Structures are given as structure tokens and as C-alpha cells.
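This structure is in C-alpha cells; I'll ask about it shortly.
Note that one protein chain is taken out, while the other chains of the complex remain in position.
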Amino acid sequence: MGLVESGKLPKPLTKLLNISRKYSMWVYQWGLACCAIEMGAAFGSPRYDVMRLGVIPFPASPRQADLVVVSGTVTDKMAPVIRRLYEQMPEPKYVISMGSCANCGGPYWDSYSVTKGVDQIIPVDVYVPGCPPRPEALLEGIVLLQEMVANEDMAAKWKGDPLVVD
Amino acid sequence: MTAISERQQRAYIASQAADMRVNVELETEGMTLNIGPQHPATHGTLRIIVKLDGELVVAADPVPGYMHRGYEKLTEVRTYPQVNTLINRIDWLGSFANEVPFILAAEQLMDVEAPPRAQWIRTLLFELSRIANVTLFLGDMAVQLGAVTPVFYAFRDREYVLNLIESATGGRFHPNFDRIGGIKDDLPKGWIAETKQVMVKVNAFCDELEALLLGNEIFNVRTRGIGVIPPEVALSYGMSGANLRASGVDWDHRRDTPVGLVYDKLDWKVWTHPDGDSFARYWVRLQEVREAAKMVIQLCDGLPPGPIMAKVPRIIKVPEGEAWVATENPLGEMGYYVVSKGELVPFRVKIRSASFNNISIVPWLLRGVYVPDVITILASLYFILGDIDR
Partner (left out) sequence: MIRLSSTDIDNAEGAPATDELRSSLVEGLVAELHDGVVASHLVPGRDVWVRVTADAWESAGRVCRDLLGCTYFCYLSVIDWLPSPFGRSMDSSVDNVLEGVAAKDPEPMTHGVAGGESRFQLIARLYDVNRHVGVNLKVDVPDDTLTMTTWTKLFGGANWHEREAYEMFGITFAGHPSLRKLYLPGDFEGYPLRKDFPLLARMVKPWPGIVDVEAMPGVADDEGGE
């Protein structure tokens, strides 16, 4: 990937790389609350069958994952754990926030123990609204993310500040 | 002679050394194993810290709270209809069943009774929630034992039931359909006939799982005699529902104290099992799904005509008082202790959820079991995180 890092990747090659990334998303399921069951229905049930979209919902650990779906209420007790597992994922990594609770706190917007949105702790690429969203809505979110990945310029991602390892 | 004794001596020393080495190798130090907070076996985010001696569990300490959302505080700042929306999400698999005891408690304080048709539809949806909830357990328990197929069957057949709930209430997961004094809407056209067809599928699902699992040798070895809970211990920990009935205690709110629901007009049976092990808990739940399907068909046949709402004011103020109403929810006894001060919002609502008590037995139950059984026992207790943490 030296070419990518130098920012000199030819356009057709970028496109090819992006298509391959788009259709081999390993997704880590971060099921937290009600939405986890709808996520399970989307990923595990024969009716919705997420694998036809090129998404593989089986990584055993976040270290093997490209995408994480945070589905459900994030509490203040859970937030540090989510942050840590997100940091364990290798770049490039994407986050889908599923459901109102993960988006903004949802029905628990005034609770003393709920984090008002997972985007306060990790960056989110796609928000899927609903309480809980139907499995089809999650699939739509994945399709949106795949479109984003297809048009991404990997070299641009590397042009930012150099990575500093503490 | 000296040579022999020398050889003997050397052999003796060698055997001693070998013994010591074996001892050193076999002697294991205590180990602390952390399961969760994100683990496939915990249906969400329960964390369990297990202290091990070899393969044996010495102590287990569950750490709940990763899903604590503060329901009891939030109910104090929401009106009664708004509370109804919120408490759907406690046990998220059988959402409608969460609403019923709260609405019944509010109705008891207001001295309102829902019309018969509303009571029948409530019972109908209550039992459909039970099927939607417990079928997932029936598949999931097998996953924890390493059999992947049943969970696909469970998700497949559960979808039919969810479709029914959705077409009647508008919500796949969180119906928010129950109202103080009745229910929101009548059933849609053609719903009854479709429900009966789906119940045939649910019964077929139960037969299929029984054939797949209950006779399976691995399933039997992994569940029979594992995680035995004696009835007195179960009672002192406040276990309820199928977990209690699997320990041989014949108690079911639906049969014994059917407040506001029409279980006394139906022909059904409460199943118990004397063993109290993981197998018994699975077996009792399997029978409960069958009974629920049986009840749903009877409810469809006997649905009386009439209004679905009693006369209640548009803005609901509940008179001063205290009420406790509990129902037999899919996970066990769920009750609400509502304290009202005659205002728009409740003064205090104590939510007694079933899984909280069912899981508080874990430190007692997991002491002395083997590591692989930790997962099967947890799965057989069947909890939902929202129901523990609230």
C-alpha cells in the first residue's frame, strides 16, 4: 500500500481497490439493546440475508473487522469499553450507529446514566434512525456505507496529519 | 549390593523428581476469567467475573449495569401514556407484555375496567409476545451448545409472529398499543384467519425443535443434571416464571391471579418439571410456547364483539393511591408498584422485572460447576439485559 500512502494511486486502481473493499466488509456486531435483535434478524435470519450484499457478520474480534454496527443504548459505564474496542480495529474502519439511542440518546435523552449518542466517543459514518430500525433500514444503511466506500479516495485519507504512536 | 542400592536410590530420586514435576505441572493457580461485557452468550452486555480452579468455578460475580438506563427515575418525569412508551423497552423481545401490568395498575388506581373485547385482545397480544420471546430462547439455547441450525429456524418462524404483531399494532418490536381503559385500535380485517395459520407454523416449529434437540445425546448430556436449582432456593432468590416451574413449583399468575386478563376463560395447562436443571427449563419453555399457541387459537375463536375503550378523560390524572399489579410475563413475574399523588406523572414506580431476580442466583448457582457449563446454565436461565438493568 505504499502507493496509497504516497497519494499517487492511479484512479482505476483506486476504483478496483474500493470495489473489493466494498464487497468484503467484515462487520463486528456490537449488539447492546433492543436493536441488537433487529440486527440479529438482519444478519442472522434467512429472510434478510446480509451476505448477499457482501457483508460478512462473523469476525471473532474487532481486530479482524472493517465495520462495526453499534446497535442500542450506550451507557456511561459502557462508553469506555466501546472506545477501547474501536481503537483495536485496524484502519480503514467504519461505524454504523443503529437506532435512536446510539444516534442521540433516543427515549433516554434525559437519563442520568445514558451517553447521548455514540458519536460523542467514536466517529460515526452512517446513522440509521428508528426505535428500533427495521432490518431493511439497517441494510439500507449498509448500502449507503458501501456507496461511500466506493467513492472514497484512500490516498486522501492518508494526506492528513501523520500518525503519531504514543 | 551397594551398586543395587545405588541404582535403587537413583531410581527413587528420579521417580521423586518425576512426581514433583508432575505435581508442579498439574498444580494450577487460581485464574480469573472475565466474560463480557460483550459476549455472544450473554444476550447483550452482562459481564461475569469467574474465579477458576482449573476447570472448576470457585466464585462467580455478575456485573450488571452496562445497560442501566434509569427507567425508575424517568417514569417520575413522564405522564402515564409516556411511561407506557418507555417501558416497552424493558424486555425488548416481549414488549407488549411489559405494558400490561403497568396499565392494569393505573386502571386499578383510576377504578377503570377495560371492556371485554379489549381484555381479550390484550390477552391475545400478550400470548403472541410470549411466543415471539420464547421461540428465540428455544433457538438460542441450542447455539450455546454448539448447534447453529435451530436459531435460524427460530428467526424464521419468529418473523411470522412479528408480522402479526406489526399488522395489529403498527410496531414490530415496540407496539405501545395498550391504553388506560382499553387498547388503541381494533384488529385489522383478516387478521384472525392469518393468526390461526401462523399458529400451525408455531406448533410445527415446536415439534421440529423437539425432534431435533430433546432426543439429542449431546443436548441431554450437556443439560441434564446441570445447574440444578432446588425449589426453596429458587423461591428465596425470587426466581419466577419458567425457571421456577422447572424447579417443580406449580405457580403461574395467569392461572392463579388473572387480574384484568381472560386466562380463566381458556382451556390450558401449566407445565412444571421436577428436575430443576437446564433441561427442565428448556422443556418447560417449549411446552409454554405450545400452550400459548393453543391459547391464541381459543382467543381468536372466542373474541367477543363490542367497544375497545372504556370512557376515560383525554388527559389522564391518576388519583392518589398505591397499587401493585404483577403478571406472568415471558421471562417471569413482572410487576409495577405505582405510587400516585393525583398528578399527571407517577410519584414513584418500582419496576420489578423478572430477569433481575433470576440472575441474582448466578453467584450461588455457578459455584462448583465446570467452565463449559457456565454458558449453558446462563443460557437456560434466559435473561434479557434490559430486564436486568432496567
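Going in written order, the chains are labelled A and B, and every chain counts its residues from 1.
To be clear about the criterion, contacts are C-beta pairs under 8 Å (C-beta built on N, C-alpha and C of every residue); 3 or more make two chains touch, one makes a residue touch a chain.
None of the values given here were measured: they were computed from a predicted structure.
J.: Which residue, B:82, B:216 or B:298, contacts the hidden chain when the whole complex is considered?
T.: Going through B:82, B:216 or B:298 one by one, B:82 is the residue touching the chain not shown.
J.: Which residue, B:92, B:173 or B:237, contacts the hidden chain when the whole complex is considered?
T.: B:237
J.: Extract the touching residues of chain B with respect to the undisplayed chain.
T.: 64-65, 68, 70, 72-73, 76-79, 81-82, 108, 111, 232-233, 235-240, 249, 251, 256-257, 313-315, 317, 321-324, 326, 333, 335, 337, 339, 341, 343-345, 348, 350, 352, 356-357, 360-361, 364, 389
J.: For chain A, which residues touch the unseen chain?
T.: Touch set of chain A with respect to the missing chain: 76-77, 109-113, 116.
By our rule, only the chains that are shown with their structure count from here on.
J.: Centroid of chain A to centroid of chain B, CA atoms only: how many Å?
T.: Taking the average C-alpha coordinate of chain A and of chain B, the gap between them is 30 Å.
J.: Within their complex, state which residues of chain B touch chain A.
T.: Contacts found on chain B: 37-38, 44-45, 65-70, 73-74, 77, 85-86, 89, 92-93, 136, 151-152, 155-156, 159, 172-174, 385-386.
J.: Quick one: in the complex, what on chain A touches chain B?
T.: Within the complex, chain A contacts chain B at residues 30-34, 36-38, 40-41, 44-47, 72-73, 75, 77-78, 81, 85, 107-108, 110-114, 131-132, 134.
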